[in-house]
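A single protein chain has been omitted from the complex, and every remaining protein chain is retained in its original position.
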Amino acid sequence: MNIKQLAEKIGNNSWFAPGHRLCAGCNAGIIAKFVLNFAQFKGYKVITVLATGCLEVATTIFPYTSWKTAYMHNAFENAAATASGIGAALKSLKKKGLLKEDYKIVVFGGDGGTYDIGLQSLSGALERKHEFVYICYDNEAYMNTGIQRSSATPMLASTTTTPSGKVSKGKQQPRKDLIAIAAAHDVYAAQTSVSHLQDFWKKLEKAFNDQPAVLNVLSPCTRGWYFPPDQGIKIAKLAVETNYWPLYEVDHGRWILNYEPKQRKPIIEWLKTQGRFKHLLQPTQENEKLIAQLQEMVDKRFEYIKKLARATSE
Amino acid sequence: MKHEKPLPATGALAAATAMKQAKPDVVAAYPITPQTPIIEAFSKFVANGDVNTELILVESEHSAMSACVGASATGARVMTATAANGLALMSEIVFIAASLRLPIVMNIASRALSGPINIHCDHSDVMLVRDSGWIQVFVENPQEVYDYNLIALKIAENMKIPAMVIQDGFITSHCLEPVRFLPQQVVDNFLGVYNPGNHSLLNPITFGPLDLYDYYFEHKRQQLQALEDSKQVIKQVLKEYNNLAGTNYNIFETYKLEDAELGVVVAGSTAGTLKHVVNVLRDKGVKAGLLKLGFFRPFFQEELKQALKHLKAIAILDRSASFGAFGSAFYNEIKSALYDLPGEKPKVLGYIYGLGGRDFLIQHGFEIFNELQKIATGAEPVFRVRCIGVREG
Partner (left out) sequence: MQIKPGLPWKELPLGGVIDVPGSSVEFHTGDWRSSRPVIDLNKCTGCMLCWLNCPDNAIKIKNGKVEIDYDHCKGCGLCASVCPVKAISMRREALEEEERHGSKHKP
């Protein structure tokens, strides 16, 4: 990606219009705009499909829409199935000569709409090999309904349904591995971060040329993670530098690690940036143990990806 | 227009054949008893190249209706089929399809809702979504299944309102009868090609925005009007189809009702049984008649009122239970329609029958007319609504 070329081409006419009502500093807005900019830069015609969630409600409050592409929101759990129908309709209309242009279908879902309630729909659509690029903007909880735990919420994070209390230290279970699930459908699946737009761009290139594809994008949430609104990108970057959020891809069974920090930072540095982990920061023996456990999980997981990358390399 | 030679077909095959002839762009469906033979027969048409539809064999009914909504919003002709728990699972999206004004046609082989789980006919599944904004038409036999698929599709696409064609699970869906199909050319001319106008994702429009207290009510008001306006279109399309196919369809069917004193109102295959009962009673000099409901949504209250007003006593039969309510849906709505009649109104009894596939027998028909006879001649009713065909102990 050459930013200046991109800026020259898009100018002030991005397909993602201002005036939406995402929170100040919301990273989902950056992700949506970036993906549309990519498609616009490539000259694609796009139909955007959204699962119910922050990005959906904040960008389409009647009579205002922030989308200049064709846009479809159906419900929470069925974005991929909806995209299946759109793709099939386009195919049929083309066969009949009623449609000339090629369209690309881009789906956006949050982690709730992707990891949890929409997982069946996504799995079905991936198995049937409908063509679309699925972007999960992963802010690690149900933010639209007010920060409830999802299966993407990291262990020990405090949410409104896993609050830290006298006997609980936040969510008790580790997060779900979405990429491995998507990859099990023999598709292109990759993880990237809003802080690494060059990496994101490369993955979009691959995804648009190899559909269906799933990209999981870390999207820090100022309200849900409790940090000042100007810190999102820094926190996302730190997630990559601590190996909490590895940048990797699975290309039809071949695992590729895209980035390894020279010196990975300790996980505590990342935890310190967010209020949802505040309860872990008092220097007690228990907290030290919990943080050590988290550190071990992060390191193990990173080693696991490296092992798979070695094992599946050509 | 003459029909081709009648061919033996089940309700399921009749539905699949109508779907084939309608040439939908997209069909998305999921198997469920007793709907499955519809989608099996249609899959075979696709496999043999008899129809060029994009068939999406989804992983759930929820995804079936979701894919239908996506496809229809893209401006495609879309059809599907389901039953019972499948309809319940997709019901969230059934409402959304109607609110987005997407003219999907769905065949229902109606079946009891769980629980306990049961695979046989009753109308509890379609009653669940009776207020979803879809057109609902009940049919009696495979011939009607075929004809009403074409009729419903034309109405739906004209009004941009989805429609369900409801046949009785197993009783109609699996029963073989002679069906006269129309030549393909005639169907093509009748249906034409779906033209969504600007109402399609091929334009840069936003479908399905967040609609709050400042606009939601206005959008619902539009939907209310659309169903009301569909009544005229339904009448027009029925007329057109009757001219074309030599049929004699109406918004509902009346059978020996004009000079009747006692009448039954029923929907679906049970109408056949009750027509026989009416014939036997007529031979005995009893002035019995029948009204078979066709369209339940929209609800033709004025026409129903006019058709029933001269009766002394009416039995309204529901193949569904509305737990905790005063009778079931047909009873409630038709009785309400009669409330506006001036002067002496017909006396009305409600019957719940046939739940979970329980047979409705000829003797039940006689029992009902017998009870109507009593209240018609001045006896106080001993009940307003009761179950018939159940073991009461």
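Each chain carries a letter (A and B) given by its place in the written order, and its residues are counted from 1.
Keep in mind that, in the parts below, contacts are C-beta pairs under 8 Å (C-beta built on N, C-alpha and C of every residue); 3 or more make two chains touch, one makes a residue touch a chain.
Remember, it's a predicted structure, so these values are computed and weren't measured experimentally.
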| item | value |
| --- | --- |
| Residue touching the undisplayed chain, where the options are A:L98, A:M155, A:A180 or A:I233 | A:I233 |
| Hidden partner chain, touching residue among B:P24, B:G208 or B:G354 | B:G208 |
| Those residues of chain A which, in the complete complex, touch the missing chain | 3-4, 6-7, 11-12, 14-30, 33-34, 59-69, 197, 222, 228-234 |
| Touching residues on chain B - with respect to the absent chain | 99-102, 160, 198-199, 203-209, 211, 214-215, 218-219, 221-222, 225 |
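Definition applied: only the chains that are shown with their structure count from here on.
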| item | value |
| --- | --- |
| Rounded Å distance, chain A centre to chain B centre (Cα mean) | 44 |
| Residue ranges of chain B in contact with chain A within the complex | 25-26, 28, 52-54, 56-60, 62-64, 66-76, 78, 92-93, 96, 193, 201-212, 214-215 |
| Contact footprint of chain B on chain A as seen in their complex | 47, 49, 56-57, 60-63, 65, 67-75, 77-78, 81-93, 95-96, 98-99, 120-121, 123-125, 127-128, 130 |
